[in-house]
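Structure in structure tokens, see below.
Excluded from the complex is one protein chain; the other protein chains are retained at their positions.
What follows is chain A.
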Amino acid sequence: MLTPKERLHTVLEGNKADRPPCICPGGMMNMITEELMQTVRIYLPEAHTDAQKMAGLAKAVYEQGCFENYGVPFCMTIEAEEMGAKVNLGSRIYEPHVTGYVIDTVSDYGKLPEIDLSKGRVKVVLDAIRILKEEGDVPVVGNLTGPVSTASSVMEPVVFYKEMRKKNQETHAYMEFITNQLIKFGTAQIEAGADVIAISDPSATGEILGPGFFREFTIKYINRLIDIFREKGAQTIVHICGNMNPVYEEVNGIRSDALSFDSVVPMKEARTKLEGRVLMGNVSTYALEFAEPDKVRTLAENCVKNGSDIISPACGLGMKSPLANIRAILQAVAKEEEYASH
């Protein structure tokens, strides 16, 4: 039998494994819940700022039978915070979120500090990865906020979206700066021991940007990250939110090892339109929070049937999702393995 790490690696290489891996990367794709925290007595928001606790919670996700990976961090505010944004670290039920921007226009990006790997929550994440790396058989997923989402966390997104058109060249200069910071943080995660880097760019959807800007901004800068991370030896997963219909063709231009979608994208449709790609997804997080385990099992089985290569939640988990529901995904996926071996 494959270890979780071998299984994920095999599937991300585009090969068949004994069964699909069942993972939840972390970052925007939150996998921490109230019940999990209570079970292991490690809590948010403390674990956002303490490497031991962060690693402890990440381990709990695997040890409690939820997902077959470790993943850190549990939010998408670190990059912006390190560039000066004010962040509210949230609570046991709310994720951290940005409450204060740093610049008013893309033209002012020269005022932003560079990400410093030796301090703050960047260091917490890197230390947590080093701790998790010691465990061996479980893949460590490091998470990054995508370039457009980071850019629009450091300044007001409405202004940012408008300046993509109005100050096009300056917006690109700003994106270059942001992307370089992400390369720095991502590379450090790989050097600390991350096997996979997952990039989520929820503010860069085709629905918001349309195909033109999606190509010009989302894909261009995400691909730059991917190419460098591949050189450094990590595999990559990219999660794009929203409806893919306006941008299927463009999405196929993202060079990540796997593509992940939220639940508005029917897996069957994605399978047909993105032939040959490794797809990840997309068990409804709504069902995970509000439905019964049986329903979750059915949804997970359908994901497998409809051609998903890596089974995962469609989005970040609601913090009140019951553990029984979360465990039901892996139970359903592991049962497939039983069938296969008979």
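Quick note on the criterion: contacts are C-beta pairs under 8 Å (C-beta built on N, C-alpha and C of every residue); 3 or more make two chains touch, one makes a residue touch a chain; residues count from 1.
One rule holds for everything that comes next: contacts and distances are computed from a predicted model.
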Inset, instruction - Pick from "NADH-quinone oxidoreductase subunit I", "Cobalamin-binding protein", "Cytochrome C oxidase subunit IV" or "Putative spermidine/putrescine transport system permease protein" the UniProt protein name of the chain that isn't shown here. - result: "Cobalamin-binding protein"
Inset, instruction - Using the definition of touch stated at the top, determine which of A:G120, A:P157, A:G253 or A:G307 touches the missing chain. - result: A:P157
Inset, instruction - Tell me which residue among A:I115, A:V154, A:M280 or A:C315 touches the hidden chain in the full complex. - result: A:C315
Inset, instruction - May I ask which residue of A:P45, A:G90, A:G253 or A:G307 touches the chain that does not appear here? - result: A:G90
Legend entry - On chain A, residues whose C-beta touches the chain left out of the figure: 30, 88, 90, 93-95, 97-99, 157-158, 161-162, 164-166, 202-203, 206-210, 213, 241-242, 245-246, 262, 285-286, 289-290, 315-320
